[in-house]
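Step one of this worksheet: look at the structure below.
A single protein chain has been omitted from the complex, and every remaining protein chain is retained in its original position.
For subunit A:
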Amino acid sequence: MMNNLGIVFALLGAVLAALLSGIGSAKGVGMGGEAAAGVITEDPSKFGKVLILQLLPGTQGIYGLLIAFITLSQIGILGGNADISLAKGFLYFGACMPMAIVGYASAIRQARASVASIAVVAKKPEQFGKAMIFPAMVETYAILALLISILAVVGIGGLSI
């Protein structure tokens, strides 16, 4: 019975990585969309610029999906042997957490920065380049979490526990 729980925790980790990052991105892109729509109502010519800013918080959802996909293939759910120990299951769960938690939080924070930058573009469209840097900085932390989650998920497979 306890041995079967390994795959449960591993899958739970994969699901949370996709779920929380996806929720964060959905909220973030939604917030950006509201702000972008506000600007477009007054000046439709700014569509291209505000669309890019709106989409910036969407990347966390993609990273979460990537981690979930790699985990699923590593634990054998997409084919192969799905028989993993409880300890490994916990390790996979833990490995997915950076992406799940940082993905959610960074998407929301990035969205706030995006909304502020959309306001900059609304008033000074020529400052688009500078305005894009601010939300893009938040991306750093989502990428760091992605990196750690990938290294951990891939590395766990080689452990003999």
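Brief remarks on what is shown
Heads up, the rule we're going with is that a residue touches a chain if its C-beta (ideal position, glycine included) is under 8 Å from a C-beta of that chain, and two chains touch if they have at least 3 such contacts; residues count from 1.
Please note the rule applied: contacts and distances are computed from a predicted model.
The protein name that UniProt records for the chain not on display, among "Anti-sigma factor antagonist", "Ion-translocating oxidoreductase complex subunit A", "V/A-type H+-transporting ATPase subunit C" or "Spermidine/putrescine ABC transporter permease", is "V/A-type H+-transporting ATPase subunit C".
The hidden chain makes contact, of the residues A:M31, A:I70, A:L91 or A:V153, with A:M31. Although one chain is not displayed, subunit A still touches it through residues 27, 30-31, 34-39, 41-43, 112, 115-116, 118-119, 122-123.
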